[in-house]
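With one protein chain removed, the remaining protein chains of the complex are shown where they sit.
Labels run A, B and C following the written order; every chain starts at residue 1.
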């Protein structure tokens, strides 16, 4: 249930109501807004009837949460959530570009790629140390060594980092080396890992699975919020369809569709979303035009040498040029880059 | 084969080569460019060897057309084609918005809707007289009466029109009443109808089928060009996937993917592409951002009364507001609206 | 509405009720069963209230038809329909195998292929004269000449024939030369052609489109029945998905899913459904095992020479061997071959 309090309700009254909700065995939620406080109650909603909230003097309205996801739902939380990723706010006025190579291959490669993207305006570095690969014979990432490189480069460039975690057993070590967790498309329904993410308070970039409905993505995010971590950033990266013209089909309408359903920020990955270097720029512009809060772009100092995803990685000069071209689109969307 | 002539080749020399190509039983094509003339030869390419074109003094290069579509291919025609639709050029510097109701329901409804969209900046009117409907019990369109209304409103508003044709038997009557033909998604592989379109010289808006690969769409267009009508405008309108969050999944990456493969103009239909009124504006902006040459938008004077597709039709005020919001995106894309 | 009459209702009483239904502007349907008569009323069902049918002494029950398709629905017609195709009943105790080449290429080829399949037990001949092809440069069929060959071979082998019709303009000539119409997957939503099929009384094999939901297929069939032709045979032939391992994904669960929803017979085309010769035999057996009423199989006297679909066509010896292997599966399913 969503319980909207009157503007004149005091903090003490809100706390008292939360206490009553908890006493019924339900989970109380506190969502202070700019004008009034909204409370939530998760669990068997019929029990709530006993409190006769509708006739409480400080309660404006009580309504059920119809969506199967609760904490993630727009109904629960009408204003957009801003998530901090290593000090960079995502979901606010500025569009955030996260960039870097698919995989961390060496300190040199990571530093050169990182310098290039930061110089061009990227505000978060990406790079994978644990690479989920379809084939067991493909490069699987540098593991711990990769994480160490990422942390060093992060310090040298004074830029926060995002890196993928693929297993519960790695959560701790990734936590020590990076500023935010990425859950890849293939891990979107690794529910144990989602719960582990809920134990952290760091930002989690949750990528949509290749066969995930928008509702599935929101329910996966709900796992993280239900465990206590509100810092989730959703990422559209294309779904699998029948057309081989692109590696995945980038579902940009997911951006307004998610924003209609949820208060969480949404970013777009045009690199995996198309799989073709030449389409990254147009789809980055389109993502900003339809309301995305950020972009996740693969850039490698030399894509022809990349150990993975070279075909979809931008050359540094292409990335710099893209950043310049994005600015007027961000302005048209009423935002800054 | 694509035969690129030297800049100094004369018209007579080009004509002579075309004559030799035809004499072999191949189909010659003449593609004059700004700097040099390109010839094409369609048919069994091995026969062409007999002409020893590579050693001809006026031939710069000879290369095979690798794409399964030939006339439609970018290889054949490196600059973008501009198609005239009732005097309005599509594919050039100005982005063209085609708008109007899904179905023509009455003169009043068509006129009111048409006035609203023209006043807001639409340059072509749309409206269906023959409606392909999944159920035999759904409204099937006004037929000839609808076409007559469309022509009257077109004259009253001095604006060209686009309307759907669903059967070869209707081509003539549609031709008499409208300025351009639309082939709907379900007719994209009605090959007899495609051939009939090839007999016309009017513009044809060819919509991508719900399960059509980009290659299938280009081969469908090839049917029209192969019959002699070069005036084809391709339209991305979403494909069918597993996610019910939107009516179709709008594949905006199809815009750069088509432009990489073909010289034909590409427009986007965000109304069918999403099926949700609220998503039409963001996806219109995104379409322009990624390079679309135009938009096809459903607007009804009162969507709540619409006999079809009301859920995805804009109110006139929403359309007017959208047109204002699109302008800065068009400028960011280096174009005008 | 479905109006079930009491067992003791007379024919005159049924006729009287139908008269009353028609007088309201609804379309009455007469469905005599072995024990009692069922009437139907198509149109705005609310009007029917005026007749107070529930209190009529000869009416046992009145219930709405919930499915969007009415005439096709199982609710309307609880026993399985048997459709005659040139004298061969489809949908009864015997499983019917329809076989022949994809395209009619010559009299020799059609006769040799036809003799082989008839000798092996096929009871209907197939062969296409009008071939819908993705590319305009692919073999498009022999047209009228092909139909003439088909008719000659049909007479020589004393076996009825099935052939595809792709346009309303060809319906008459196909009708003169063949025993049944096939609507191909790409024509499943050619509504004008569906209506034309409804004007005939010959059997129509309606193939599921590559992106058609089962509901879409049933609504397409409804177009034919609504025009007056009850002789529709549905055909599952695979849908388009993301996996290139097979040409289409054969959805065999469509067989029980259709039979749960509709009384029409269902056949399966494992040739298009897989696109791979080696998978035709196992999928034919599976189709029979899950309840299909027949099979549509491509057989060519020499698939390596076939002008279309050679990769999925069986050699005559393979077909003969398959027919022998199918017999015990038909028996296990309680049917004969």
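Note that a residue touches a chain if its C-beta (ideal position, glycine included) is under 8 Å from a C-beta of that chain, and two chains touch if they have at least 3 such contacts.
On a predicted model such as this, the values are computed, not experimentally measured, just so you know.
Looking at C:38, C:194 or C:287, the residue that reaches the missing chain in the full complex is C:287.
When the missing chain is restored to the complex, the residue among C:160, C:184 or C:273 that touches it is C:273.
Of the candidate positions A:160, A:209, A:256 or A:270, contact with the hidden chain is made by A:209.
Screening A:13, A:148 or A:189 for touch with the missing chain picks out A:189. Residue positions on subunit C in contact with the hidden chain: 211, 213-215, 239, 241-246, 249-257, 260, 273-274, 276, 278-279, 282-283, 285-291, 328-329, 331-333, in rising order. By the touch criterion stated above, the residues of subunit A touching the omitted chain are 68-70, 132-137, 140, 166-169, 186-187, 189-193, 209-211, 216, 219, 222-223, 226, 239-240. Residues 240-242, 244 of subunit B touch the missing chain (whole complex, contact as defined above).
Heads up, the rule we're going with is that only the chains that are shown with their structure count from here on.
Think of subunit A turning onto subunit C: fitted on CA atoms, that turn is 180 degrees, to the nearest 5.
Residues of subunit B in contact with at least two other chains: 211, 239.
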